[in-house]
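Working notes, structure below.
Only one protein chain is missing from this complex, and each of the others stays in its spot.
Lettered A and B in written order, each chain numbered from 1.
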Amino acid sequence: MTASAVVFWVLTLIVLASAAVVVLSRSLINSAFALLATFSGVAGFYVLLGADFLAAVQFLVYVGGILILLVFGVMLTHRIQDLDLRAEARQLVPGLFVAAGVFILLAAVATRTPWAIGAGRLPSATTAEIGRAFLGKYLLPFEAASILLLVALIGAALIVRKREDA
Amino acid sequence: MPAVDLRPLLPALIVAVTALVVLLAQAFTPKGSRSPSMGLTVTGLAGALLLSLTMASDGRYGRGANTGGSVVADDFTLFFHVLLIGLALMAALLSPAYYRENGGDRGEYYSLMMFSLVGMLGLVSATEMISMFVALEIMSVALYALCGTRRDQVESQEAALKYFVTGAFASAFLLFGMALLYGLSGSTSLARVARGVATATPEQIPLAVLGCGLLIVGFGFKVASVPFHMWTPDVYEGAPTTVTALMAAGVKAASFGAFLRVFLGSLPTLREEWVPALAALAAITMVIGNLGALAQSNLKRMLAFSSVAHAGYLMTGMVGTTEASAQAILFYLVAYGAVNMGTFGLIASLSKGGREPLSLQDVAGLGARRPAIAASLTVFLISLTGIPISGGFVGKFYLFGAAVNAGYTGLAIIGVLMSVVSAYYYLRVVVAMYMREPEGEDVWSTPEAPGRLAALIAVAVTLGLGIWPAPVLDLARAAALSLL
Partner (left out) sequence: MNLEPTLAHYLLVSAALFALGLLGLITRRNAVQALMGVELMLNSANLNLVAFSRFGTGGIDGQVFGTFVIVVAAAEVAVALALVLALYRMRRTPNLDAATTLRG
């Protein structure tokens, strides 16, 4: 077993175990911290897959941004003295059925399909290549993404702003 | 490679810039003075509409101009652009009166509405999956926020959160399906995906089918088809009524646009696999939508189930996978969009002091008190039922015809039977308006000029499509031809 194989299996263990905690834990805080491990594990996968730029983005945006927002969400919706951060579950059995069914479908296709393998086409450093794609082939969605962020900004501000004296 | 022509992007650009101008104008309007938002919005949208119309009548864009690879400006795109901008224009006309009565006539609202429109415009013109996904998200995120714009109402917030959770769910499925198709074809371009699917080996077919299936789930949520419809009644009821109008008319049209472009335009080689699935979904959607509507006493919830039922009618048209079926769907989207904008718009313009006419008691006797409004509502309701001289009748005729030609006679029969069932709950409203004595005082507002104009346009379109459908049918046919 090579080093990369060892890393892969360790990351798999981390990602799946922490994702299970995220989903099944009854405490929101635990879920939020487990999510940290999941996001970091996925970033590890990106490194393993030669996607260095994306791994960095994953860390910066997911771990540094989205997770912090989620933790804020958890904190703000429960006053500190509310120690009982229980998240009740519902529809556990049908949920398990649907999730298991989807997994079996995806797994069957993943293992049975003869994938067209074209390895080695990726450059060793992907950042320049991605930058060229952003400002070339994908310029339009790149610009559109700025509209999306603006929409999120306006929308979030509009929703949480306190009601005016009306 | 032909020269890149960016003019087809101009309407979307105008809408986006207008959205920013409205936002800034809001900031510089002194407190207490009249808000310029509606005027600016209508001006910008009218400009974009004119530009789209000019391009649509310009023959050069028929089979699609080269706009750099992410989007295409063909007849299909331009047809949807005119429709979507027109619908947003009507929603903007209806908004100021509604928001004055319900609080919060603010620039951000118009701005978000226009950004959502930008997303819709992108969604129907995208020929590449990244652009399609980003456009879909622009449309959706703006609408999540719009649903929550009645900040003093718990229903509005609940609706927004429910819409978000189901919408995010749909996006995740759509994205996973796109990822699988990317894995199969090695490209994000729909044309390359089409080639990849067409040349797939028999062992790769399950992968393509799974990708398709995930996309159907994603689009199923967006167009509100059963079994992905459970959010619809709550969200339609809780959202501000003008936003509901935009959701029912605009989002459905834009989502069907992308649905058609992906499935009819890019995945026709897999039709053996997805047509039966779609036919089954269409059948249960029509049945559950109509039966659900029967049980509703709240007008907005009734119309929500009716929107589910109409997703079923539209999907019935899709099983044909021919240009005639795309034509029928495009035509019906125009008729359905105008009717929904009109119905929700009238409910919104009658609202007073935070209340709207939502029950049969509320509309009882409207025929005597407000003859013009009752007559308009009657036109819309007979079009929803599919009674002749309305656009809905012609549309359903073509939709079910497309299904029959594709050999799905049973599906067409279900559609006709369910339309008969729907007559009960639609015409119940008409009966209440004309046959019942009004109860209590007349507490509703009188629609203002902009709202009356929007309703008038909706009535004109509905009757026009019913009496003289040929021009729009021709346009829809040209659009369908450019897709296939």
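The definition used in the following text is that contacts are C-beta pairs under 8 Å (C-beta built on N, C-alpha and C of every residue); 3 or more make two chains touch, one makes a residue touch a chain.
Just so we're clear, the structure is a prediction, and the values are computed from it rather than from any experiment.
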{"item": "Sole residue of B:Ala160, B:Ala224, B:Val429 or B:Ala455 that reaches the chain not shown, by the stated touch rule", "value": "B:Ala160"}
{"item": "Those residues of chain A which, in the complete complex, touch the missing chain", "value": "1-2, 4-5, 8-9, 12, 15-16, 19-20, 22-23, 28, 31-32, 35, 38-39, 42, 45-46, 48-51, 53-54, 57-58, 61-62, 65-66, 69-70, 72-74, 76-77, 87-92, 94-96, 98-100, 102-103, 106-107, 110-111, 115-119, 121-123, 126, 129-130, 133-134, 138, 141, 145, 148-149, 151-153, 155-157, 159-160"}
{"item": "Positions on chain B contacted by the hidden chain, ascending", "value": "129-130, 133-134, 137, 141, 144-145, 148, 151, 154-155, 157-162, 164-165, 168-169, 171-173, 175-176, 178-180, 182-183, 186-188, 234, 237-238"}
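In the analysis below, only the chains that are shown with their structure count from here on.
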{"item": "For chain A paired with chain B, centre-to-centre distance based on mean C-alpha positions, whole Å", "value": "31"}
{"item": "Residue ranges of chain B in contact with chain A within the complex", "value": "9, 16, 23, 67-71, 103-104, 106, 108-109, 111-112, 115-116, 118, 122, 128, 130-131, 134-135, 137-138, 141-142, 144-146, 148-149, 151-152, 160, 180, 183, 186, 201, 203-204, 206-207, 210"}
{"item": "Footprint of chain B on chain A - complex, ascending", "value": "105-106, 108-109, 112-116, 118, 137-141, 144-145, 147-148, 150-152, 154-159, 161, 163, 166"}
